[in-house]
Every structure is written in structure tokens, then in C-alpha cells.
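Report on the following structure.
Apart from one protein chain that is not included, each protein chain of the complex appears where it belongs.
== subunit A ==
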Amino acid sequence: MQATGLIPARFLTIIAHLVLVIVILWTRDENIKMSLAEEYSQSEFDQKNTEFIVALSITLGLFAVELIGFVGGVTMFMSFQGLLSTAAHSAAAIALSYFLFDQWPCEWYWYIFGFCSALPAITEAVYIIGILCFRKGF
């Protein structure tokens, strides 16, 4: 029995996560200020700003990997990858909502990135290579 209900769930959670990352990219000032001391210099702000932009850009890059794998049909019907992706992106969506509304310090974003962006992207990449190069799942 194929878990066909998983595909729209996966799509929705990926898009929700993507939208939140883009919103955070536009309104990142408060998050950066929360991770600095009360008195901060412009150079400290710029350094944190650059770091944060790098994190968010890598996230967008990993999104591209995952969307290519999913929408391109490569891993659309792999139910385990679908489950993992859905779980990771929904956790990210919840965590990033808190990140945005409770104004978490921007250091904490790296944890969300690790579990919820890097992990599904890596497993996605492994599956894609497996399918394209080693003819897995055929």
C-alpha cells in the first residue's frame, strides 16, 4: 500500500518552511539584536548580520536540492524519505514561528538548520545519488 497522503503533506511543510525562512531573511534585525549585548558597535552588528545571512542562504540552497528531488519526481514516491522530510520541515516550521515571534537570538538558528534543513537535504542527496548512479529503487 503506497502512502499517497504523504506527498501533499511533504509539499506543504516544505513550502511553509521556505516561506518562514524568506520572512526571517527580510526581518532579521531583531534577532541579531537579541544575540548582542545591550551596547553594541556597528561592526559587531555587521559581523552577526553576515553570519546570519550566510546561514539563511545555505538553507535556501538546501531547499533547492530538496525541491529538485521532490518536485522533479526523483524521490516523490520514496515513503521513508517523505516521512523524514515532512517531520523535519514541520518541526522547522514550528521552531521558526517561535524564532520569529519570540525573537530568539540568531545563534539558535544553527540548531534549527542542523536538524531541520541539513538532515533531510543530506538524506535527499544520498537517495538522488543512489537512484541516478546506482539505480536504486528501480
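As a working rule, a contact is a pair of C-beta atoms (placed from the backbone, for glycine too) under 8 Å apart; a residue touches a chain by one contact, two chains touch by 3 or more; residues count from 1.
To be clear about the criterion, contacts and distances are computed from a predicted model.
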Item checked: Identity of the absent chain, which is to be given by its UniProt protein name, from "Protein YIPF", "Transcription factor bHLH62-like", "Transmembrane protein 231" or "Phosphatidylinositol-glycan biosynthesis class X protein" -> "Transmembrane protein 231"
Margin query: From the list A:L83, A:L100, A:A118 or A:I131, pick the residue that touches the absent chain.
Written below: A:L83
Checklist line | Touch residues of subunit A, complete complex, unshown partner | finding: 1-3, 5-6, 79-80, 82-83, 87
